[in-house]
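A single protein chain has been removed from this complex, and every other one stays in its place.
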Amino acid sequence: MFETDSHEANLLARASLDHCVKCTICETQCPVMAVTPAFSGPKYVGPQAERYRHGLSVDHSLDYCSSCGTCTLVCPQGVKIAELNSVARAAMKKDHMPLRDRIISRTTLMGTFGDPVAPIANAVLGFAPARWAVEQVVGIHRDAAMPTFRTQTFTSWWKKHTSPTPTRGKVVYFHGCAGQYFEVETSIKAVEVLERLGFEVLVPKQGCCGLAAQSNGLFDTARDWVTKLSHQLGVEPGTPIVAASASCVGMLKHEAREIMGVEDPALIDVGTRIRDLCEFLLELSEAGELNLDFHPIEMTVPYHAPCQLKGQGMGKPAIDVLRLIPGLTVIDAQATCCGIAGTYGLKKEKYAVGQAVGKPLFDKVKEVNPELAVCDTETCRWQIAKSTGATVVHPIWLIHKSIFGE
Amino acid sequence: MKNLSADIVVIGGGSTGVGVLRDCAMRGYSAILVERADLAQGTSARFHGLLHSGGRYVVSDHESARECAEENAIVSRIQPQAVELTGGLFVVTPQDDPAFGDKFLAGAQSAGVWVEEITPGTALRQEPRLNPGITRAFRVKDGTVDGWQLAWSAIASAKEHGAQVLTYHRVTQIHSADGAVNGVSATDLRTGEDVRIACSFVLNCAGPWAGDIARAAGCSPVEVVPGRGVMVAMAHRLVNTVVNRCIVPADGDILVPVHTVCVIGTTDHKVSDPDHLEIPRNEVQQMLDAGEVLIPGFRQARALHAWAGARPLIKDDRVSASDTRHMSRGMAIIDHSGRDSLRGLLTIGGGKLTTYRLMAQHMVDFMEEQTGNVHPCTTADEMCPGGEKGHNYLITHRLKDREADRLESPIICECELMNRKMFTDLLKAQPNSSMDDWRRQLRIGMGPCQGGFCSARVAGIAHEESAVDADRATGLLKLFLEHRWIGLWPLLHGDQVRQAALDQWMLHGTLDLDHVPSSKGVEPEVTKPKEPLVVPASDEGKKSTTEVKEGNND
Partner (left out) sequence: MTDTIVIGGGLAGLAAAIRLAQAGQSVTLLQYGVGGLQLGQGTVDVLGYAPELVSDPFAGLDAYVGGHKGHPYSLFSPDEIKASVDWFAGLLPDLLVPGDGQNHRVPTALGAMRPTYIVQSSMHVPADVTSVAIVGLRQLKDFYPKMCAENLAKTSGWATSPYWLDFPARAGGVDSTATSYATDLDDPDTLARFAAALKKAIGNEDAVGLPAILGLRNPQVWSVLAEAVGKPVFEIHLGPPGIPGMRLTHELTQEALRLGVRVILGSKVIGFESEGGRISGVLHQQAGRDKVYKADNFVYAGGGFESGSLAMDSYGVVTETLFGLPLAMGQGDSGPLPSHEDLITGDYWADQGLFLAGLAVDSAMKPLDGKTAVYDNLHVAGGILAGAIRWSEKSGDGIAIASAVRAADAILDAQSAKQPRNEGKE
């Protein structure tokens, strides 16, 4: 007899397996199943295997699931396939979490550690023997895309920054770990565009959303972090919260609740107020309130919508916003996944799978514009850049350029 | 005409018959079992799957409770692969009298049945979907058992001790001379060949059909009152522990997690013909209501399949014949030497699957009293084949097995995780079998899609492996789908409607199964022609009939 434990054994995801009619739609769209027989596929490890799970974790191959969430997105019956897998993986990893999964998922720790000595950290991570050593110790593949640390964090820029006088309401800016340590320019451009629109931008002290911990099955850590963050971001009641990291937005909007059962009122409040940056701009545009002058950019760029953005079920707002820029042609790559899936493609045993998953996207990028590609999430940008050699930017870079003309 | 001989012929391949066969064989008798269909195809598989701890009887029947507790431990030990040690709970719901819990505890103590009261909070942590309003909860040692696995491993043991088994053989006559049984005639329903078995003793273990067998021996009628019970399987295990309502035993008071499903049971209505059991919609509704009391939201969960089984109760004058639940659950043995002046024939009735081994022991003891031979019963001491590892069944077994061999053999039935090798091994072992036989062995088509995806694959493989020709393979496929529908249409609602619609699209729309030629009569006709049914006044509306030629225990 096993004692079942709280949320993991219990809630919506498990109930949703009743809706599965075995139709195979998830299997046809799963990017991992498409490239390796080592993964039995979302239908198998999700609603099928779940009927056999009780207490013992016996199907470790489910770890080949990259948690990209495509299966849940495409399921016409409402089965929370990816969520089922995430919960099963958390149960599996409770006992034997590899060191690697712990290290990768502590995004802020990694950032904090790397920051003061960024050039050295970059040199170490970029230097082959060191990467080889890291791979041996923690199982990160030596060719995998790793973030580049910046010498200046976003908050150190923000402290020195002088804001213009606001002409409309407030927004809270959520920079996320990447926007703080690795993708500082993206945060800066986002704030400058929001301020150009006349908003008073607020940047409360903020930690990590816990997504990396969650996708590696470290639920307890992730629950603590996302709850703490929700209280930090929720400081101004009713104020929109805007973020440039689409995956962190997804965590706050729904993943923390649906996968880990976090029911903190602060999270629920923040989840309804938070907007992806392009989603926010599109809403303004639809309301006729995007009072910006877009200057032409004569260029064709490929765009990749990250899995965790698609998973929010709002379409691809970046495409609609970028189409406001005269001269700019945006080609939707229509790829399923870039293969990084958060931290999946970093891992030694998954690296080749991740590269194969991303190949159709990489080919599309090389075909459309080998110099520049656009994508809303930082880990995907690192993966595409590493795998294609293109510069990959957040859509705000093009919007910023179109407005400020830099 | 084939001639065989044996000391004893056992009639009926349900749990009682296989237990008796094994006991006879282990005492050194030559014995042959004759069954008109497949093993454990009647009542022994059309139940909810509960291996009683005795808890259910601690208030009403101490003796029965004690026997259950003892036999539960024995069966779990000698046939571990058929038994899952789920544990059980008795819960007092908001609709029930908490004071009954005191009677329950006191009864358990005097019957010697292990019971432990726990707080409602502890029970809810163990089974989070339970009604949060429960006021008391008790742990018991209920388990769940697969009636087919139980029968097959007992048969394997009997065969090791020299017994023979004739399935798909219908008994046509029991012969006697000078007031003593001396043989049994039967017909092989697949080949039409007649078989005559010379013997000196016949043990009638035909359950609800025992009256027919007594008639074949020319005895005066043995009145069997089949009690029909309807059960509903839900698509996954809403609980992982057996959950009983702590009340005087009633309809719909047990929820049993067995294999990948959980089963709510059961109703109880007297019927006249165990070959044609209906699944009345109002009884399905009654089960859904009962489930709702134990698990709020039960009606929104996916109901997979329904079936009906017939309790084999021999009529007992102490209670009214229409109230079969309160008839004694204990076994009854009819000695035909006194009753009908025919020596060498015993008929057994009643009992329950949990105590099948003990019932067999009593029956063979009774026979030996008459014949004067005395051998010790050793059936409780020896492990049945297949259980040597001593591990009880776990819900995770098939998932674990497929994790090990998923890169070696493709998975054919995805719901029940049956791979191609499991199926082709079975075809080699039992080449002349039907798709329903394969289902009972391997759980093909018993999951959520009810054969929508796997049945055509199974037909294709069977044909490929030359077990059957294309006509027969297509015929088996069609018959299998017809049989699945018997347990589907009376409960069709919610998610199962979506599944039924998709299955129709695939099999009839895309594959155009309706226009593929096939042979008819692919399975032997084992049931009697349908007789007019006596329908209780309360059972108005549309009825489904379970043909007993195929089992429906999901």
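A and B are the chain letters, set down in written order, and residue numbers restart from 1 in every chain.
Keep in mind that, in the parts below, a contact is a pair of C-beta atoms (placed from the backbone, for glycine too) under 8 Å apart; a residue touches a chain by one contact, two chains touch by 3 or more.
On a predicted model such as this, the values are computed, not experimentally measured, just so you know.
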Touching the absent chain when the full complex is considered, from A:L73, A:V203, A:M299 or A:L372: A:L73
Among A:P164, A:G313 or A:G389, the residue in touch with the chain that has been omitted: A:G313
Absent-chain interface as seen on chain B, which is shown: 281, 285, 288, 299-300, 303, 406-412, 420, 453, 456-457, 459-461, 463-464, 469-470, 473-474, 481-482, 485-486, 489-490, 492-494, 497-498, 500-502, 504-517, 541-545
Chain A residues touching the omitted chain (full complex): 21, 23-25, 27-29, 33-37, 41, 72-78, 250, 252-254, 271-272, 274, 286, 310-315, 320, 332
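Basically, only the chains that are shown with their structure count from here on.
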Sites on chain B touched by chain A in the complex: 85-87, 125-129, 235-237, 240-241, 260, 301-302, 394-396, 398-400, 402-403, 406-407, 411, 414-415, 417, 447-449, 452-453, 495, 498-499, 502
Chain B-facing residues of chain A, complex: 1-4, 6, 9-10, 14-15, 17-23, 37-38, 40, 43-44, 48-56, 58-61, 77
